[in-house]
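Only a part of the assembly is drawn; its chains keep their places, and the rest are absent.
Order of writing sets the labels: A, B and C. Residues in every chain begin at 1.
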């Protein structure tokens, strides 16, 4: 696995072990916690226009960074528990998506993901 | 930034550019899409017991890997659009969490995140 | 439509009109806000066991009630904007579910919703 992700994963293991939190960190609970953090990220954008979301104020951008980090930390913990290599899984999924959304049909279509 | 994440990010840029999808990929829309993918991950676990979630069947584990990958791909795209270094943001957040949940008070408590 | 829901819907219309919030209340934004509130509801349960969730302390039950109410208020606003009768839609969906999950096959199976 990637060195930076390996190092973050090791730090997360120590963090949970020191607090005896592994008992709460079933994959089921981590999936719920990850979804809660994703929604906190979405909350930062819910009343903004798309244009405003492309031009965040400095303090908002920092708040968004913290939420992205929270999602990432739970993602790493889930991957660790389930022994899934996140980078390899992402590369495979990107290849799957390339065959699912061929350039010719998908180009410029907002009907992309769900309705092609 | 980390080399593996840099490479995935570059692949995602090409993927979106080839399909002319940047018009849909405002940070607001990406945050919604990331939340939708997080919920698809949660769906894999919603009727399992915690114990079952710790012992996934092989096909279920593959399905979960695809959902983790989907969340990761949107996370990378958001970080790219907002010029946020995911690994650095995660390291900072982990340090913040360490001072927010000191070992002595947090140890073994299920009241951890929201109510300490 | 049902009298109690009609009355709540009218109160929500006044609430938004007095604050000039209709400009923010596109169905897209309301769907995001509803999802954020659903995740806040989930957050109340994320580290509890199922057993603990069946036996909530009094203060937790009140907090959960507020989150249920938030989801319901956005649901009513979306139904109002899109002129959908929630009660009629729920009755129809329940009939659809009855044919989708026949008693004989669905009985006692945790593989119910997604995999039957």
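Criterion: a residue touches a chain if its C-beta (ideal position, glycine included) is under 8 Å from a C-beta of that chain, and two chains touch if they have at least 3 such contacts.
Here the structure is a predicted model, which is why all the values come from computation and not from measurement.
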Give the total number of copies in the whole complex, keeping in mind that only 3 of the identical chains are shown in place.
4
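Here is the rule we go by: only the chains that are shown with their structure count from here on.
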Interface check for copies subunit A and subunit C. Shared numbers divided by all numbers used: above half gives same, below half gives different; which is it?
same
Measure off the straight-line distance from the CA centroid of subunit A to the CA centroid of subunit B, and report it in whole Å.
2
What's the distance between the Cα centroids of subunit A and subunit C, rounded to whole Å?
25
Set of subunit A residues in contact with two or more other chains
24, 29, 32, 35, 38-39, 42, 45
Given the complex with subunit A, which residues does subunit C contribute to the contact?
24, 29, 32-33, 35-36, 38-40, 42-43, 45-47
Which part of subunit B faces subunit C closely enough to touch in the complex?
32, 35, 39, 43, 47-50, 110-114
Would you tell me which residues of subunit A are touching subunit B in their complex?
2-5, 8, 11-12, 15, 18-21, 23-24, 26-29, 31-32, 34-35, 37-39, 41-42, 44-45, 48-54, 56, 61, 64-66, 68-73, 75-76, 78-79, 81-82, 84, 86-87, 89-94, 96-98, 101, 103, 106-108, 110, 112
